[in-house]
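Moving on to subunit A:
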Amino acid sequence: MTPDGPLADVYAGTLDCVHCGLCLSSCPTYRETGRETSSPRGRIYLMRGVAEGRIPLGAVEEEAWLCLGCRACETACPSGVRFGSLLEKTRASVPRRGWAGHLEAFALRRVVPHRRRLRLLVGALAAVQRLGLDALGARLLPRLRESQRLLPPIPPRAQRAPLPPRIPAEGARRGCVALLEGCVMPELFGPVNAATARVLTRNGFDVVVPEGQGCCGALQAHAGDASLAAGLAERNLRAFAAARVDAVVVNSAGCGAALREYGDWLGAPGAELAGRVRDVCEFLDEVGLAAPPGRLEARVCYDDPCHLLHGQGVGEAPRRLLAAIPGLELVPHDDAAACCGAAGTYNLTQPEMSRAVLARKLASLAAAAPDVIASGNPGCLMQLRAGALGAGLRARVAHPVELLDEAGVAGRERP
Partner candidate 1 sequence: MAAHLDALHASLRRAVGDSACLTRPEELFVYEADGLTLNAAKPLAVVLPRETAEVAAVVRACREAGVCFVPRGAGTGLSGGAVAAEGGVVIECSRMDRILALEPGDRYAVVQPGVVNAELSRAAAPHGLFYAPDPSSQAACTIGGNVGENSGGPHTLKYGTTTDHVLGLELVLPDGEVVRLGGPAGFASGYDLVGAVVGSEGTLGVVTEVTVRLTPLPDAVETLLGVFPEVVSACRAVGGIIRSGLVPAALEIVDRRTIEAVEASVYAAGLPTDAGAVLLVELDGVAEAVAGQAERVRELCREAGASRVDVARDAEERQRFWRARKGAFGAMGRLAPDLYVHDAVVPRTKLPEILEAVCAICDRHGLRLSNVFHAGDGNLHPNISFDRRDPDELARVVKAGEEILRTCVEAGGVISGEHGIGTEKRDYMGMLFDDADLDAMLRLRAAFDPDRVCNPGKIFPATRFCMEANPRARGYDRVPFE
Partner candidate 2 sequence: MSLDDASVAALRAEVGEGALAAQAPVELDGRRIAWTLCTADAAALGRALRVLGERGLGAVVRGGGTRSGFGNPPRRADLVLSTRGFAELHEIDVDEGVAHLGAGVALAEVERALAGSGWELPLGAAGEDSTVGGGLAAAAVDPRRAAPRSAVLGLTVVLASGEVTHCGGRVVKNVTGYDLAKLHVGGHGSLGVIASAWLRLRPVAERVESWRVEEPSAPRALEAARRPSARAALFEGGTGSPPRLLVELAGDAAAVAVDAAWLRETCGARAAGPGELDDAFAAAARVDPVDALRVRIAHLPTRLAKLTGGIEAAGGRWAALPAHGLCWAHFPLPGGAGEARVDEILAATRAAAREGAGRWRLEAAPLRARRGRDVFGDPDAALPLMRALKARFDPAAVLNPGRFAGAL
């Protein structure tokens, strides 16, 4: 009865689906295409069909890569289908082909996991940006246009410096947390890491930044490279195991969701680490803000990163934190819980669908007309920033901790 052909490893997982269809309207690619094939239920049906030998493995390939992997379907699914995990396993069986596949594989294997190579690359990109060569390149090579559009202005070198290994709490000490720096975060979003550390210390927590940590493995796992992802996870496990802290705080939703799956990847030791992982907003909401924030006059739309809302079940905490800032008006918008289309490297590999998914979000944001769009994930920040710019929205895009940081500074400056 148990199949042993392709996708045999996803078979049991597909049986959790009772084909009720409650996931359909939550799925960005279904909303965009209206195709059952491009819905979570349809994709599971394809996986199951392959596993049962009713259709060839190739039948699932296109959809495996058209899926954003946003896991909104998991939030909607009453049967508890673990779609994200089914998708990753399926992708491993149908690796991405063509130039995009090779480039992605190279980047995810050879660059992203290596801090120094990444630094060199980002440094080079910063130079390209300064010289305006990126715009020129994009004009000459249309294929580069998407990447050029998405890449945020790279912060100056000083802001890309690693955080010190230990930053002491300010005022009354409430505890100690470890911070995951991430791979791309310090390079492209160094100021967010710095803000995270400041907000944590200002709220009475020592922040340790364990050495030897690195890329969490999320992107590799999403791309179907489970063994590389597991290797990276091992490295982090070693780095964080030694840290005696109350929590491992993560400010990148994608990384946080991956760390929470370390149990699946690495067994019991992984599960132990996973149990201590907290998103920075979730953590601050749990412990409560010790330093009352100062005033920040702004209309803010919070936009849920998929891997925070659907991957980690955190939706209210960031909203509560932002709403607590005096002067800040939290404006709801219709499409907040839907994917922005960034989805790791999706916006580069499936630009057309990514743009369509983003367009819905931008329309919803335009209607809400905020001053700031807040979201806690580097991929989303890049996508939203590029999208807002392209759509002519006047809103700036920021990580929620940046707003907390700004409000904290404001609170401090007040006599």
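The candidates were selected such that all candidates are chains of the complex that A comes from, given by their letters.
Quick note on the criterion: contacts are C-beta pairs under 8 Å (C-beta built on N, C-alpha and C of every residue); 3 or more make two chains touch, one makes a residue touch a chain; residues count from 1.
The structure presented is a predicted model; accordingly, all values stated were derived computationally and were not measured.
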| item | value |
| --- | --- |
| Subunit A in this complex - touching candidate among 1 or 2 | 1 |
| Interfacial residue positions of subunit A with respect to candidate 1 in the complex | 1, 3, 15-26, 30, 33-37, 41-42, 45-46, 49, 52-55, 59-60, 75-81 |
